[in-house]
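Shown below is the structure under consideration.
Excluded from the complex is one protein chain; the other protein chains are retained at their positions.
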Amino acid sequence: MSPHSCVKIRKEWDIVSARQLGREMAKKLGFSTVDQARIATAVSELARNIYLYAEEGQICFEVFETIERKGLRMGAFDTGPGITDISQVMQDGYTTSGGLGAGLPGVKRLMDEFDIQSEIGQGTQIKTVKWVR
Amino acid sequence: MNSKLIQIAIENSDTIVQMWLEKIDSLKVDKFSSSTSDELFENTNREFVNVIFTSIKQQGSLIEVVAFSEKIITLGWPLSYITDGLQMFRRVTIDFILSNSDQVDTSFFSELLTSVDRWVEPIIHQLINEYTGSWEHILSIQRIALQELSAPLIPVTDGITIMPLIGTIDTERAKLIMENLLEGAIKHNSEVVLIDITGVPVVDTMVAHHIIQAAEAVRLIGATCILVGIRPEIAQTIVNLGIDLTNLPTKSSLKKGFTSALEITNRKIVDLKPKEDGIEEMIKSLQGE
């Protein structure tokens, strides 16, 4: 397993390959089945956001270890239109695509750490971490 | 040089042992409760110092050290007894050899320190390893035992499973509870799962939130979750905190919860013999035959 790998998101099917890679890495790192599903679901949400709103971007995974614990870092990067109001998209139930509006706030609950940065016209960066329990 | 020093130490072992025993006696006051008898303390000390000498004689063999450490660990004596004892041995031995040498220059002094270190260090190392090994072992066993206790699942009858919760619930444990609950419900093919919180001392918003989530998840996998064991003070806090449990069936006692679980699974408890019959029979038997 390479400690760092990325999946480009251009087509709809890329969402599936991104979450398969996420699950595979989570499995190898020793995450429980539930946490594997959490990670795969979070990947799916972020990959879909890229596909729906930015059209092109990538999902990157990185295994990393500190003295106390190890974890999986997962980032979603795109060069799309950016998000105008971050606090709005972090609200449960907010959607512009007719979805459930569970995506981003859901990802925040699925992962242990969550950071989002976005600039209009520049793109959006979301960085998340899940720690091995 | 080293072998010469070993020889000196061994030849004078009686004196060194005597000096060491006098010093180690002072440890007894601080480290040990009065429950340790003087005799046991003395015998163990002698064995300890013998183990040290055997190791020196056998050029650092640690076989006896391992056996001795097991004994001390079983006795439950503190690690500091071992480390302090060995430090004292080091000091006594160095003192003795220095005071019995004619010419003491820096090179001799440094040789002496190195040699004595070489005798003592492996023993300290080994003993600490044995001690921490035993601690880690105990810790891991306790951790497993605690995990088993933290979210137990009891399949009481076909289709009904009970999870009795005792003690405080934190986020980590709540996650474990949820996972055990769901996996158990599927494993035992349970239509109804009862969560008994009689033994949970405090139900705050966080605990309630976790329980509600667990119940929702149970519903998603196709089973029903009933919360039982709600004591009056818990009911009060739940309402005062504004926690909404309306979507979750609740019952005050496990008994009531179990009855409604039976109803859900289309069953009921039937007395095999009506009570009145039993009394009549008893009266008859008393009157007649």
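When the chains are written out, they are named A and B in that same order, and each has its own residue count from 1.
In this section, a contact is a pair of C-beta atoms (placed from the backbone, for glycine too) under 8 Å apart; a residue touches a chain by one contact, two chains touch by 3 or more.
One rule holds in what follows: contacts and distances are computed from a predicted model.
Trainee: The chain that is not shown, which UniProt protein name from "RsbT antagonist protein RsbS", "Permease component of ABC transport system", "histidine kinase" or "Lipase" does it carry?
Mentor: So, among "RsbT antagonist protein RsbS", "Permease component of ABC transport system", "histidine kinase" or "Lipase", the name matching the hidden chain's UniProt entry is "RsbT antagonist protein RsbS".
Trainee: Report, in label order, the displayed chains that the undisplayed chain touches.
Mentor: Taken over the complete structure, the missing chain's partners among displayed chains are A, B.
Trainee: Which of B:Leu40, B:Ala67, B:Ile221 or B:Val239 touches the chain that is not shown?
Mentor: Looking across B:Leu40, B:Ala67, B:Ile221 or B:Val239, the contact with the absent chain belongs to B:Ile221.
Trainee: Touching the left-out chain: which of A:Val34, A:Ile116 or A:Val132?
Mentor: In the complete complex, the chain left out is touched by residue A:Val34.
Trainee: Just name the one of B:Ser3, B:Asn247 or B:Gln287 that touches the chain not displayed here.
Mentor: In the complete complex, the chain left out is touched by residue B:Asn247.
Trainee: Go through chain B and note every residue touching the omitted chain.
Mentor: That gives, for chain B, the contact residues 178-179, 182-183, 185-186, 189-191, 213, 216-223, 247.
Trainee: Can you name the residues of chain A that touch the chain not displayed here?
Mentor: Looking at chain A, the ones touching the missing chain are residues 12-13, 15-16, 19-20, 23, 33-34, 36-38, 40-41, 44-45, 48, 92, 99-100, 102-103, 105-106, 109-110.
Rule of thumb we're sticking to: only the chains that are shown with their structure count from here on.
Trainee: I'd like to verify one number: the distance from the centre of chain A to the centre of chain B, where each centre is the average of its C-alpha atoms, in whole angstrom.
Mentor: 39
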